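Apart from one protein chain that is not included, each protein chain of the complex appears where it belongs.
Up next is chain A:
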Amino acid sequence: MASLDQEVMGIFSHSSVSVPVKDKKLLEVKLGELPSWILMRDFSPSGIFGAFQRGYYRYYNKYINVKKGSISGITMVLACYVLFSYSFSYKHLKHERLRKYH
């Protein structure tokens, strides 16, 4: 994902204009360029924190911070939390399945 500044200003890019690989969005990167795209991402702590922050605000502004937000905005988060906890406790739960041989 391009940095937050560039998202705000807007990047004008279509296939005829040559944009450096670093600034392309994920869906516009060609398959051969994928490793170099991944390597050019910002993996410093502030970069990772920025990625989490962008993701959070993307979800927040789409589902919660709207005029008539419904309950689904928060139920989706809770459903993901349940799935996340399930994956954590799968190790204990797999012994409690109704199988003949465990």
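The definition used in the following text is that a contact is a pair of C-beta atoms (placed from the backbone, for glycine too) under 8 Å apart; a residue touches a chain by one contact, two chains touch by 3 or more; residues count from 1.
What we mean here is this: contacts and distances are computed from a predicted model.
Asks: Given the options "ATP synthase subunit a", "Aminotransferase class V domain-containing protein", "Cell division cycle-associated protein 4 isoform X1" or "Synaptotagmin", which would UniProt use as the protein name of the unshown chain?
Replies: Per the UniProt record, the undisplayed chain of the complex is "ATP synthase subunit a".
Asks: Provide the residue numbers of chain A that touch the chain removed from this figure.
Replies: 56, 60, 64-69, 73-74, 77-78, 81-82, 85-86, 88-89, 92-93, 95-96
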